[in-house]
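Before I ask anything, let me first share the structure, which is written out below as structure tokens.
In this view, the complex is presented without one of its protein chains, the others remaining in place.
Right after this comes chain A.
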Amino acid sequence: MTSLLEVQNLTMRFGGLTAVDGLNFKVEKGHIHGLIGPNGAGKTTTFNMISGFYTPSDGKVLLNGEEISGLPMHHVANRGIVRTFQHSTLFGELSVLDNALVGTHMTFRPNIFAAILGLDGAARRNALDRARSSLEFFGLGGLENELAGDLSHGHQRALGMAVAYASRPDLILLDEPFTGMNPEETRQMMELMRRLCAEGTTILLVEHDMQAIMGLCDNITCMSFGKFLAEGGPSEIRNHPDVIEAYLGGARHVA
């Protein structure tokens, strides 16, 4: 059986700098997969290549066995991979409901002629239902008329995921979803991710919060300086000597 997402020999060079070097890993359907590594390891670059933001210098990204690397981001999204961004990237000037409605864009394609003539009533209602249910899922039901920019940090994060979830993707890429959260917010967010996964969405996340990663992920890939370092379950990664060395520095680096 092919994996949902497979990354083969993925490489990204910026001029002379090789940010990601020959990376291989697989994400199985229904898993929560973590991608970790010290700062500058190339995690976000990897994300950007999977989501189509960058075209890889070398290597392939396969979704259900089909190559998607090099496609523009909206084509990748249409294949069923939706990403969130680092920080709270939202339509801050639009209402919470409108944010979620943008997320339904792929399912309910707006048609300009139908819109002028008023023939798209059913599609608009369905899009509205979908947007509301996504907001409900992430506990934002009562906030739909607020401006997204006015929400608290935790709510903004949840909204970012609700926008992604509104298109019902097969795979959600979460770029550092726990940044700047207090332990309570982190716990709530982990709960949301487990529920998201239980609904059948596969999750690939980049994160620095080890507690969250270890508590959440079925499988973890660790990278360092653009290279694959180790892969396995949380307990394997926690005790893996190479991982410990990458994070804490090996004895031989100490002068």
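Note that a contact is a pair of C-beta atoms (placed from the backbone, for glycine too) under 8 Å apart; a residue touches a chain by one contact, two chains touch by 3 or more; residues count from 1.
One rule holds for everything that comes next: contacts and distances are computed from a predicted model.
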Can you pick, from "Ferrous iron transport protein B", "Pyruvate ferredoxin oxidoreductase gamma subunit", "Amino acid/amide ABC transporter membrane protein 2, HAAT family" or "PP2C family protein-serine/threonine phosphatase", the UniProt protein name of the chain not displayed? "Amino acid/amide ABC transporter membrane protein 2, HAAT family"
Among A:73, A:197 or A:214, which one touches the chain that has been omitted from the display? A:73
Absent-chain contact - pick from A:127, A:189, A:205 or A:246: A:127
Identify the residue among A:44, A:69 or A:167 that touches the chain left out of the display. A:167
Of the residues A:13, A:31, A:60 or A:105, I need the one that contacts the missing chain. A:105
Those residues of chain A which, in the complete complex, touch the missing chain: 51, 53, 72-74, 77-78, 82-85, 89-94, 98, 101-103, 105-106, 108, 110-112, 115-116, 118, 120, 123-124, 127, 163-164, 166-167
